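Just one protein chain is left out here, and the rest sit where they should.
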Amino acid sequence: MTLPGWKELPEGAVVREPGNTVTISTGEWRVFKPVIIDEKCTRCRLCWIYCPDGTIIEVDDPNAPLGKRYEVDYEHCKGCGICWKECPVNAIEWVPEER
Amino acid sequence: MVKMVRKALTTNYAVAHAAKDSDVDVIAAYPITPSTPAAEKLAEYVANGELDAEYVHVESEHSAASALVGASAVGARAFTVTASQGLIYMSEVLYIASGLRLPIVLGVASRALSAPLSIWGDMHDIAPLRDAGLIIYFVSSAQEAYDSVIQAFKVAEDPRVHLPAIVDYDGFIMSHVTEPVDVIDREDVLKYIPKKVTWNTLNPKQPISIGTVGDPDYYYEFKYQQQVAMENAVKVAEEADKEFEKMFGRGYGLIEEYRMDDAEVAMIAYGAHAGTARVAVDKAREEGIKVGLIKLRLWRPFPTEHLMKALENVSVVGVLDRAMALGAPRQGPVVKDVISMYASDPSKAPKVASYALAIGQRDVKIEDLVAVAKQLDEFAKGKEIPNKTICIGLRE
Partner (left out) sequence: MALKEVGPMEPIRTHMQIPREELIAPGHSACQGCGHFIIVRHLLKAAGPNTIVVNPTGCLEVVTTVFPYSSWKVPWIHVAFENGGSVASGVEAAIKSLQKKGILPKDERINVVVFAGDGGTVDIGFQSLSGMFERRHKVVYVLLDNEAYMNTGIQRSGSTPYGAWTTTTPVGKRWKGEWRVRKDMMQIAVAHHVPYAATINPAYPVDMYNKMVKALKAEGPAFLHAYSPCPTGWRFDPSLTVEVARMAVLTGYWVLYEYDHGNYKVTVPVLKRKPVREFVKMQGRFRHMTEEQIKKLQEIIDEQVEHINKLVGKTVIGPVVEEQKK
C-alpha cells in the first residue's frame, strides 16, 4: 500500500472524516463472543447501556416484542463480556470463537 | 493616504495598541517583567470597551499559550505578550501550536534567562525557540513593533503559512522606552488584515479532529509540511511588508541594509542594538572604514537568499549576537545561521566573526561597536579571526 505524500495530507494532521475508526475491524480481538438469545431477551436495554464500544445495536422491528431487538456488531465487538455478565435474565450466551 | 495618529508609546504599549487595532478576539496573558505593561494595557483596552475581546486571566504562561491554541482552534484571532521564563514555560505549547498550524501571535519583550536571575534584556529567551516552527520578527523601534504585529497576523493567517508568529523586542531598552508611533485607524488595519478564517477549526456543523497521533508512517510528512510553510513564509512576509508599505507608507524588508553599497566589511545586528550599530557605522566611516550594517528583521524563516545577496561583496562579516549558545562552536544563535548559509559552497562565504554582546543587558556603547568595525577591517586585511566568539564588554 502506498501512503499519501506530504502534499496530499491534510494540514496539521487533522482528521476530516468524523468517526472513521468504524472502518477498522476490532472483531478479531474476540476469544469468546456474545450471542443474544432473542426469545429470552426482555428488551431491558442494559447490554446496550453498558457496552463500552457501542457494539450492541438496538434495531427497530415492528414484529419483535416491544418493537425492537438487539444485535451484536461482530465487526467491532471486542468480546469483553460485560453484556453477558450484566444481562439480568441470562439472555446472552458466551460462546468460544471458532475461526 | 490613510489616517494616522501620532502617539507617544513605549514598545510594550505599541504592541498592545497594534493588537487592539487588529481587533483580536481573545487575549490570554500572564504578567512577567518586562512585558507586563503590555498585558496591563490590553486589560485596560478591554476594561474600558476600546477593544471587544475576551481577556482570559490565566494562571501561568503555559496556560496562556494553551488558551490561545484553544481560542485559535475555534477561529478567534488570539494574542498574548510574554518574556523570559514565561516564554520558555510556553514553549511546549508553542511547538504544538505550530504543529497544529494555528496562527496565534505573540509579543515578546526579550529578557535574560535564569540563573542567575535577571530581569534585564537580552535574547536568551527567544534563542531556543528558533526551531519551534514559529515566525520570528526582531524589531528595532516602537513603530516597527507596532507595524510588525499587524504584519505578523497577515503572515501567520495566510493560507500558505498558517503558523504562529512572534514579534520580539528588547526588554527595557525598548519595552519601557517611549517613542513617537504613528498608529493606524482600526478600519484601515482591518482592510489590510480582514477577519477571514482559513485554518482548521472546531465547528459542530463540520466536526474534525485536531491534534491526532502521528505514527512513524505519518509524523515525518507533517513535520515537512511545517517546513514548507516556513519556506513559504519568506515570500509571504515580503509580500505582506510590500502591501503594508503601499497602504501605510512604511516598509522594512526582511533585512535592512545600511551603507552596504560599497561596504568591504559588515556587521549583522538585530533588535535595539541595530540602532547603536547604525551610529557606529557612521563613526567608523568617518575614520575611513568601509563598513556597512545589515539589520536582521526576520529571523525565522531565515531570509537566506536576501542575506547572501547583501553580503555578496563583503570579505568579513561580524555577527552581533545577544544570547550565548553554551558549548556550541560559536555562542551566538544567529551567527550559526549565517555560517550554515554557505555550507554547500564555502567559496562564496565571507569570513565570519562571532560577537556576543549586551548579555544580561550589559551596556553597549557606540565606541564598542566602532571598535568592532575597526576589528573587522583588520580581519579583512589579514589579521587572524579567533576561532571562537568574541565577548564584548566581558570583564576578565
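Annotations for the structure displayed:
Each chain carries a letter (A and B) given by its place in the written order, and its residues are counted from 1.
Here is the rule we use: a contact is a pair of C-beta atoms (placed from the backbone, for glycine too) under 8 Å apart; a residue touches a chain by one contact, two chains touch by 3 or more.
Keep in mind that this is a model prediction, so the values were computed, not measured.
When the omitted chain is restored, the residue from B:Ser118, B:Thr212 or B:Asn313 that touches it is B:Thr212. Of A:Thr2, A:Thr23 or A:Asn63, it is A:Thr23 that touches the chain left out of the display. Within the set A:Glu58, A:Glu71 or A:Glu97, the residue that contacts the chain not displayed is A:Glu58. In the complete complex, the hidden chain is touched by one of B:Asn12, B:Ser35 or B:Ser66, namely B:Ser66. For the chain missing from the display, the contacting residue among B:Glu40, B:Glu54, B:Glu264 or B:Asp282 is B:Glu54, taking the whole complex into account. Residues of subunit B in touch with the missing chain: 25-26, 28, 52-54, 56-60, 62-64, 66-76, 78, 92-93, 96, 100, 195, 202-204, 206-215, 218. Mapped onto subunit A, contacts with the missing chain fall at residues 13, 15, 17-26, 29, 45-46, 49-55, 58, 66, 73, 76, 78-82, 84-86.
Quick note on the criterion: only the chains that are shown with their structure count from here on.
Listing the residues of subunit B that touch subunit A in their complex gives 99-102, 162, 199-200, 207-212, 214, 217-218, 221-222, 224-225, 228. Remark: subunit A residues 3-6, 9-16, 18 touch subunit B in the complex.
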